[in-house]
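Below: one structure in structure tokens.
Missing here: one protein chain of the complex. Every other protein chain is in place.
Up next, subunit A:
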């Protein structure tokens, strides 16, 4: 806080500053700039409208939400990868083999019914490699 005395030469008038803003002692052009804050700072200062506790609570909720969603995204990616790769290795080959077996049975069934008639088609079937 700077107070200027009237001893200062007449080119500048003395300015008594009662706000918290700091004014350089020799810069006299500032009295033309009534607004010392940028627009963004003014908007941010609107937060002082709310009491302290509400401000803090909202801040905590906000950061918790952000962190939780980041964590959920990371864990979700990880879980999706783990589950997909494990199912590929544990369950997928069994399904493929069952499908191949069914197709092989169907082919041999058709061959028998073409070759020997529909009676023989229902008798025991032969397996084949793969």
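In the analysis below, contacts are C-beta pairs under 8 Å (C-beta built on N, C-alpha and C of every residue); 3 or more make two chains touch, one makes a residue touch a chain; residues count from 1.
Quick note on the criterion: contacts and distances are computed from a predicted model.
Remark: of the listed names "Calcineurin B homologous protein 3", "Mediator of RNA polymerase II transcription subunit 18", "glycerophosphodiester phosphodiesterase" or "Mitochondrial import receptor subunit TOM40", the one matching the undisplayed chain in UniProt is "Mitochondrial import receptor subunit TOM40". Checked against the full complex, the one of A:46, A:94 or A:115 touching the unshown chain is A:94. Even with one chain removed from view, subunit A keeps its contact list with that chain: residues 82, 85-86, 89-90, 93-94, 97-98, 100-101, 127-130.
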